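Below, a portion of the complex is reproduced, with chain positions unchanged.
Residue numbering begins at 1 within each chain, and the chains themselves are lettered A and B in the order written.
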Amino acid sequence: MDYKELIRLLEDYKHSRISQEDAVEKLKLLPFEDLGFARVDHHREVRKGIPEVIFGTGKTPEQIVEIVRSMHRNNTNILVTRTDEAVYESLKKEFSGAEFHVNCKAITIRRSREYTGKGKILVVSAGTADIPVAEEAVLTADLFGNHTDSLYDVGVAGMHRLLSERERLQAARVIIVAAGMEGALPSVVAGLVAVPVIAVPTSVGYGAHFGGIAPLLSMLNSCAGLAVVNIDNGFGAGQLASLINHL
Amino acid sequence: MDYKELIRLLEDYKHSRISQEDAVEKLKLLPFEDLGFARVDHHREVRKGIPEVIFGTGKTPEQIVEIVRSMHRNNTNILVTRTDEAVYESLKKEFSGAEFHVNCKAITIRRSREYTGKGKILVVSAGTADIPVAEEAVLTADLFGNHTDSLYDVGVAGMHRLLSERERLQAARVIIVAAGMEGALPSVVAGLVAVPVIAVPTSVGYGAHFGGIAPLLSMLNSCAGLAVVNIDNGFGAGQLASLINHL
């Protein structure tokens, strides 16, 4: 029930076009149907341009095509994460704008290119193998309407390079750092800048790395005031960065 | 070595007041002495008002008094976290402005009351027992120069109350949510607002709660795009919120 319907209902009741019982019955549904709209209402400007997102894991190509079809009416950007080439093959038959990003296994259907974020989001990655996670973050931030920049391969061996890229670090309004292994890079970056740093532990490593637990714990225990997200969660990092960049 | 000293050194060398060896020797120290100043330099306005912070665990009262004494010269606010009454007794003899915040076991020495953050930081807690963590966050955000508000005891049983406080939720530019037990509150709050939500898992719970692991995992796995910090880390949440609120 939207705003117009609510007013129409009040008018209907005032002019006795519906009974008291019917009015109450419909109004009792308000709490359930209106939670979402209340929110959109207050933050319309923020939410404009927010893409529809589908978490691809465990969904069949048919299920994904069907969901995309239902979303397509809204004219927003569409992002499918953790998907694969088979899904892409199914989608592109129907949606010619679909693009497959092979590195991070994401599909995008871009309808709007409006950039509403206030500054630039920089995505840094420690090693070559962390790039897929970093690219998921870049893609997400971009689709959510933010200008992005990226700086890859600046781990322990590349610290030198990180320092020489000072200008790009300082040009960013929010920084995302994806790192596997011992996960020390986000703390180092946070020590060089004065903007929020979002840390994404990656599952890149072996042995006592435990699929990302080692860098996750490093980041949670850092004194550098990091915003930590789930292991390999490039999407979440991009989404959070966008939220901050729209403030 | 600051900017002025660097120029003086160049001039001294140009005018042969120091030898080439001495100049090189001093310049070779640049990498080591200048990392910090480069940073302050670019973000001076942001960093003004940042309090000095001491993590109190494992430090004797004597060690803390000595550290505070050395900090006191800088005229910034001072915050001692995870400390106790004994340390407070030692500190207040020398620093009459010291205050002990018994709930979150923190000591503050306030020298500046300038508020530089752009909006208000709201701190929400799920249960009465989460209040100490929430208060550490409030205190930190306040000392870092932010206006704060707080909303306690709005967990599962209090969801009703959370919803009725919609105005305060919407007045915040950044929201911190401290929650123990199953840690679902931050996701719920993030579903109601369009600003960044910082989630602090607390160690309040028992059994399969494992001292905060349960809510920590909940928050990391939330689809709501949360910025997660360490268990019971009210300070870190406040620091991160302040960083975002100064953007």
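As a working rule, contacts are C-beta pairs under 8 Å (C-beta built on N, C-alpha and C of every residue); 3 or more make two chains touch, one makes a residue touch a chain.
Quantities reported herein were computed from a predicted structural model and do not represent experimental measurements.
Number of identical chains making up the complete complex in this structure, 2 of which are shown: 8.
Simple rule for what comes next: only the chains that are shown with their structure count from here on.
A rotation of 180 degrees, rounded to a multiple of 5, brings the CA atoms of subunit A into register with those of subunit B.
The centroid of the Cα atoms in subunit A and the matching centroid in subunit B are 26 Å apart.
Residue ranges on subunit B touching subunit A, taken from their complex, read 35, 38-39, 42-43, 46-47, 55, 119, 166, 170, 173-174, 191-196, 198, 216, 220-221, 223, 225-231, 236, 239-240, 243-244, 247.
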